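Report on one structure; see the data block that follows.
For this depiction, one protein chain was excluded, whereas all remaining protein chains were kept in their positions.
For clarity, chains are labelled A and B in written order, and residue numbers in each chain start from 1.
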Amino acid sequence: MAENKKVLVIGGGFSGLTAAVEAAEAGFETVIVEKTPFLGGRVTQLNKYFPKLCPPNCGLEINFKRIKNNADITFYTLAEVEKISGREGSYDVTIKISPRFVNDKCTGCNACNEACPVEMPNEFNFGMDKTKAAYITHNQAFPFKYVVDAKHCKGASCAKCVEACKYDAIHLDMKPETVTLNVGAVVLAAGWDLYDVTKLDILGGGQIKNVVTNMQMERLASPNGPTGGKILRPSDGKEVKNIAFVQCAGSRDENHLPYCSYICCMASLKQATYLREQYADSKARIFYIDIRTPGRYEQFYWKVKEDTNITLTKGKVAKLTEDPATGDVILVAEDVQAGKKITERFDMVVLAAGMVPSTKALKIPGEISYTDDGFVVPGTLKKGIYAVGSMKSPVDVSKSVQDATGTAIKTIQSARR
Amino acid sequence: MAEQVIKPDLNFINEVINGGGESMKKCFQCATCTVVCNVTPDDNPFPRKEMVWAQWGLKEKFIGNPDVWLCHQCNDCTAYCPRGAKPGEVLGAIRKQSIKQYSAPAALVNFVNSKAYIPIMFLLLAGLLSMAGTFKIHDGDIVFTKFASTQFLQIVFTPVLLFGIAVGVLGVKKFWADMKAATGVTSGDLKGSITETAKEILSHKKFTMCDVNADRFIAHFLVFYSFIALGIATALGVLYIDILHMESPFRLGYGTPVKLFGFIGAAGLFTGALLMINNRFKHSAKLGLGSYFDWLLITIVTVIMASGILAWITRLAGVAPVAYSIYFIHLVFVLSLFLYLPFSKLGHLFYRSAAICFMKYSGREKK
Partner (left out) sequence: MEKKFGVYFCKGCGIGESVSFEKLKPRVSGKGKVPVDCIKEHPVLCSPEGLEFIKNDIKEGTNTIIIGACSPRVKYAEFDFPGTLTERVNLREFVAWTAEPMSADAQSLADDYMVMGILKAQKGGMPEPNILPDLSKTILVIGGGMSGLTSAIETANAGYQVVLVEKEAELGGWGAKLYKETPRQYPFDKLEEPGIFARIKEVESHPNIKVFKSSVLEKTDGQPGLLDITIKTNGNSESMRVGAVIMAAGWKPYDASKLEYLGYGKPNVITNVQMEEMAKKGQIIRPSDGKEAKKVAFIQCAGSRDANHLPYCSSFCCATSLKQAKYVREKNGEALAMVFYKDIRTPGQTELFYKSMQNDPGIMLTKAEVTGISDAGNGNLFVEADNTLLGEKIKVEADLVVLATGIVPATRAPQEYLDGLTEAQKKGDVAKNSYLEATPKPDFILNLTYRQGPELPSLEGASGFADSNFICFQYETRRTGIYAAGCVRQPMTMADAADDAAGAAMKAIQCVEHVAKGIAVHPRAWDTTFPDPMMIKCTSCKRCTEECPFGAIDEDEKGTPFYRLNRCRRCGTCMGACPERIVSFKDFSVDIVGSMIKSIEVDEDEFRIIVLACENDAYPALDSAAIKRIKINPKVRIIPVRCLGSTNLVWVTDAFSKGIDGLVLLGCKYGENYQCHFVKGSELANYRFSKVKETLDKLQLESDRCQLLQISISEYDNLPKLINDFVERVEEIGPNPFKEF
């Protein structure tokens, strides 16, 4: 048998990691190309997974350990695929690697961060706090290697970080690099972005301070988030005692996302438990069209419903306004089952915003066809190219893992040719 | 609450679908429409519930249902509907069914609101007018009374208008009784409600609540008051000729009240109609172009105005054949407006007024 070809995985989120690790553990060399400076993707921003309420970093730790212990897996961060050409069994791939300005000598000691004078909005926390231009996203980040943000760094004129680093790890003159690879199969695992809530005009259009997205809520509840895990509202740092969740904020709406984003019902139920766990006297109300907790997730739904301080109301919220005096959010919905249009006041409102495949905005090069919504159409992919997880349809972590594991076997079929 | 027996009616569904509600099956009952609607009361709000009733073909739910008439077709609901179910248009289609329910003979509703029959309907009216025998090109100065004498017009138009009004009034009576039966409301302040209703209609308050299609306010306002102006002009004519037995005021100079009302009305109606057409096109991407039902009324109004103005211009220009022909068309359309009053979309004049009044009467008015 000829030598096995490599498998290229585009995206180092949970889907991509899984596909890469699973293929590698069957004896195939895999290469991960990740756009951001760190692996792990979206799940690194989550506080807990539904329905077990366990931390995502637990599974990530295991997968990172699998990567550390497997010489067959390599990865590039800050890397993007520029070109894919060829056919199944032999794809030529060009990868552009942007400079990290930090090399492998970095020990993770944090001296650069302390020295850096530049503050920038912390994207990892969706702008809810600030970080330095020399930074690491969080203390369980992988690789545990700092990065200097190209956009915000003042460059050689400042170079305070360079001075502070005792290990010769920071070089502000690093240049982009290009790597070419020949691989047998390509996995598209570029993940997803949250729907831009500024487009939801009747829901405040992103202008109401105490209306946050579900992903911001994850960060607010995370121990490594902007509030150290305390759920405080953005306008005044007040403890949130009365919260509403607006389901289908963008999803199932042909003016925005015509599909169901799959995760939001479970996510809101889960987030209601975050609040309830923190404040005994808190109340949560979830406004929905249909509660979608498929399979055994139903049991989680039942358990959450048992809490009498969590109520569920059928009826989509279609109006949010701000009470400027208090910062409270005024919500209008129809309680469909009661047949009443209701107006209520909340400390904070969470928009259960939907999932947009990252390929909606940024197409992967190659002959790949997409739906109007940016999803990859699996049936139209060339042989040897496979899409996983949220590239094809909105999915949760479990389904991403299933899909990525299943995709791994297809990649080794292609790489074996 | 007693158990209701639900009887889905596929025919009703198809009628609504074919009557401009073709999108109604897309609704998945999220209730966005009810929330964005600024006109609905909070209690038992519309149009979400009407959508599911229509989807199930629950014809009887619409008997005595004031809510479809409380809808002013702002189409905020349609703009924000996540499914493209266009509740505003669907309610329009249901209103057509409601007109059919209350405006007897129902057959006339079918004839008026059918693309196939409408040419015949207009031909019939043209034939009716032709019976005067004076419809020919007269030599000399163009004088429209030569063409159709005031007496003739009175003989034909007055009964037709009275018929239209009578049908409408009878329909409202039935509708009122049905609303009472449907809601269980038996008493209220009728006089006060009527006064309040008149105030509301005259002020066009509800139209000012529209968000997405705010232009509708101006358009409807213009059309509404222009009709009043034209009505006043006509009434003055009747006053001069029939009551005071004076010379027809229409022959007097331009500065007289009759002419003034006539001109204001004509200009307003013309502008209003054009605005309505413009609005339809402006929002067509999201709201659709509207149904036949909508366009029939718009067309009649537009033709009346266009023909009226053209007849006037051609008369001044002295082009007799053209002037008389256009005037004839004008007469046919005015007559159709009168006759179709309770059968076309114009029927809303009766039913919406009644529904608004009933809402006040039953005390359901949003505080």
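Methods note: a residue touches a chain if its C-beta (ideal position, glycine included) is under 8 Å from a C-beta of that chain, and two chains touch if they have at least 3 such contacts.
None of these values were measured; they are calculated from a predicted model.
Chemist: Given that one chain is not shown, which residue among A:107, A:278 or A:326 touches it?
Modeler: Answer from the full complex: A:107 touches the omitted chain.
Chemist: Thinking of the whole complex, not just what is shown, which of A:102, A:118, A:134 or A:260 touches the missing chain?
Modeler: Here the residue in touch with the unshown chain is A:260.
Chemist: In the full complex, which of A:38, A:245, A:297 or A:346 touches the chain missing from this view?
Modeler: A:297
Chemist: Footprint of the hidden chain on chain B, which residues?
Modeler: Output for chain B: 1-8, 10, 13-14, 17, 25-26, 28-29, 49, 52-53, 55-58, 83.
Chemist: Mind pulling the chain A residues that touch the left-out chain?
Modeler: Spelled out for chain A, the touching residues are 14, 22-23, 25-27, 47-49, 51-63, 66, 68-70, 104-105, 107-109, 139-140, 144, 166-168, 222-224, 228-229, 252, 258-262, 290-299, 302, 314, 336-337, 371, 375, 377-379, 393-395, 397-399, 401-410, 412-413, 416.
Keep this in mind: only the chains that are shown with their structure count from here on.
Chemist: Can you give the whole-Å distance between the Cα centres of chain A and chain B?
Modeler: So the centroids are 54 Å from each other.
Chemist: What does chain B use to touch chain A in their complex?
Modeler: Contact set of chain B toward chain A: 28-32, 34-36, 40-45, 48-49, 80, 82-84.
Chemist: Considering the complex alone, what residue numbers of chain A touch chain B?
Modeler: 202, 248, 252-256, 289, 314-319, 332-334, 336, 339-342
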